[in-house]
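Every protein chain but one is kept in place in this view of the complex.
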Amino acid sequence: MQFFFEVLIGGLLSGIMYSLVALGFVLIFKASGVFNFAQGAMVYLAALSVVGCMEKGAPIWLAVILAFLVMVVFGVLTERIVLRRMVNQSPISLFMATIGLAFFVQGAAPLLWGNQPRGLDIGLVDEPIPYILDTFGIVVSRFDLAAAGIAAALVLVLALFFQYTRVGRALRAVADDHQAAMSIGIPLQHIWVMVWGVAGFVALVAGMLWGARNGVQFALTFAALKALPVLILGGFTSVPGAIVGGLIIGASEKLAEIYLPPLMQGVLEGNFGGIEGWFPYVLALVFLLVRPEGLFGEKHIDRV
Amino acid sequence: MFYRETGQFKTSYGADQQIFPIRQDRIGVGLVLAVAFLVVPALAGEYWFNAILTPFLIFALAALGLNILTGYAGQLSLGSAAFMAVGAYAAYNFQLRVEGIPILVSFICAGLTAAGVGILFGLPSLRIKGFYLAVATLAAQFFIVWCLTKFPWLSNNSSSGVISTPTVKILGYVFDGARDKYLLVLAIVSVMALMAKNMVRSKTGRSWMAVRDMDVAAEVIGIPLLRTKLLAFAVSSFYCGVAGALYAFCYLGSVEPDGFSLDLSFHILFMIIIGGVGSILGSFLGAAFILLLPILLDVLLPELSSLLHLQLQGSTVSHIQTMVFGALIMFFLVVEPHGLARLWQIAKEKLRLWPFPH
Partner (left out) sequence: MARQIGDVILDLKNISLRFGGVRALTDISFDVKEHEVRAIIGPNGAGKSSMLNVINGVYRPQEGEIIFRGEHRHNMNTHIASAAGIARTFQNIALFKGMSVLDNLMSGRTLKMKANFLQHALWWGAARNEELAHRAKVEEVIDFLEIEHIRKTPVGRLPYGLQKRVELGRALAAEPSMLLLDEPMAGMNVEEKQDMCRFILDVNDHFGTTIVLIEHDMGVVMDISDRVVVLDYGKKIGDGTPDEVKNNPEVISAYLGTQH
């Protein structure tokens, strides 16, 4: 039973990392209806920028600020060069464009900062917390717990930002109805740049946490692939959905990885590791069939 | 000047509904086929067959498959490579396990197997659309590749799922040279492209496009949504499956599940975006473009860097390739969402009026 809880808690904590990436998706989707496949590539770019600046001799706080600037510039350029020119195209076209964007970033980021995998030290260590280990006999990583705390703080800050600032209100207005927002004088394009900036910031936080844990390397771009089932589960427009979805995916994939192969080996021969590669997707798919709008998504009525 | 339809009057609906109603087009296509079947085999060398022509045809077939699903029926799929994998492994297993099965029959069976799997993963399309469906096809991508790696029976117990294909033999004739295989692939692809064209210009294709353009209206007309979508999934997967079988049997000779990665799926998607979404010709143009671009960059970049006195590393070239792919996708979607096929069409329209544009 202890082992079960250990797996469960480890899964939940890693799920928070997925939530962080999913959060970036949700922000952009809510505000502009763009399903931004490049969010994973942005995580990679952000983390690489931090590491790159530090290699050039910048202290970590400066590196973070510089990396944030990189993300803002990236957001502005994306909006100017690509999205603004595609306003009349179908959501699927926009989605495909962000796949192109992801490829572009995946090629450009290592050209800019070098492609060798690097470590990132943000002052957190990946070791069991002695107190919990002694009392419950469960290994809970100090790093994971701190990461969870940071993610929670980030969500709180975003929630407050959306609820109580002028920009936040404008953002919600744009998310609700582009044309109505425009007609009352909200500058749509500024808002989009702002959203990409915020999404860049979320990517930065996610990139630093993932980078510190697993090293800053190309595999960070796969973060996007983990975040997709999270979105399906949570709904594309729901911030709480992204969090809860992340937790569910994180926990279930770790549990599946541990507990499914022995079950399968009872029936079939073979080595069934690597289930976590597809399990979230199949889980999301099954979930979709039952509840297509996601856990927290809004039910959509087609008008004819 | 030469590309004119003036004076070519149609006296029956049959004449008006030919594949190529304009005489010059018919001559053009005939010429291309003649060159492909007769001139190319006589002139091209081993490298051309192995590195360019055969893979071009196979990828064009896969792109054609994806185009049927995404371009015509409007269902975005990110799992084409997985359906190719199903085809490759199914053909291998039919050859291995069914005594004396002719290779062409096993290719067809491979396509049918892929179609079955495609229907299975297409079922959610009844309830979900757009991005949601795209994510569902990602499930197919990861799940299928995982199965092929983990179930040893599928690869006849080879390590990590690698399979080596037997020699291709039809009616006692062994296709072992690069030229032979090219001709076989060319024949299969030509026939399948013709069939695809026939489907999209008849009721089948109209139903797909109706579902793509306005599903509620399609339903009201009496087009059954689920059946139409599933047919698109099945036909599309059949094409991808046959392409996968050819990929294994006539191109690489030995494949592993990881070769059919998400990256390959994306490349096939890029082919139809650049070539032309919803265009048979576009599938071919896009496949040629995506295949030739890396080769071109491989040649050009070292030249360019030595001109600028820069050091060029191997990884840099691949990074630049990725970047250029991404940039081109965005460029085409912004500037010409209908891709090269549309540019070709515009060129033809211009040519019709040339030299008197008014």
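Letters A and B mark the chains in the order given here, with residues in each chain numbered from 1 onward.
One rule holds in what follows: contacts are C-beta pairs under 8 Å (C-beta built on N, C-alpha and C of every residue); 3 or more make two chains touch, one makes a residue touch a chain.
If you're wondering where the values come from, they're calculated on a predicted model, not measured in any experiment.
Peer 1: For the chain left off this view, which of B:50, B:204 or B:261 is in contact with it?
Peer 2: B:204
Peer 1: Which residue, B:25, B:180 or B:219, contacts the hidden chain when the whole complex is considered?
Peer 2: Touches the omitted chain: B:219.
Peer 1: Would you write out the residues of subunit B that touch the absent chain, in ascending order?
Peer 2: So the residues of subunit B touching the missing chain come out as 12-14, 17, 195-196, 198-199, 202-207, 209-210, 212-214, 216-224, 231, 235, 278.
Note that in this section only the chains that are shown with their structure count from here on.
Peer 1: If you average the CA atoms of subunit A and of subunit B, how far apart do the two points sit, in angstrom?
Peer 2: A distance of 32 Å separates the two centres.
Peer 1: Give the list of subunit A residues in touch with subunit B in this complex.
Peer 2: Touch residues, subunit A against subunit B: 35, 81-82, 85-86, 89, 91-93, 95-97, 99-108, 110-111, 115, 225, 228-229, 231-232, 236, 268-275, 277-278, 281-282, 284-285, 288-289, 292, 302, 304.
Peer 1: Under the definition above, what is the set of subunit B residues touching subunit A in their complex?
Peer 2: So the residues of subunit B in touch with subunit A come to 74, 76, 124, 127-128, 130-132, 134-136, 138-139, 142-143, 146, 149-152, 216, 262, 266, 269-270, 273, 315-316, 319-330, 333-334, 337.
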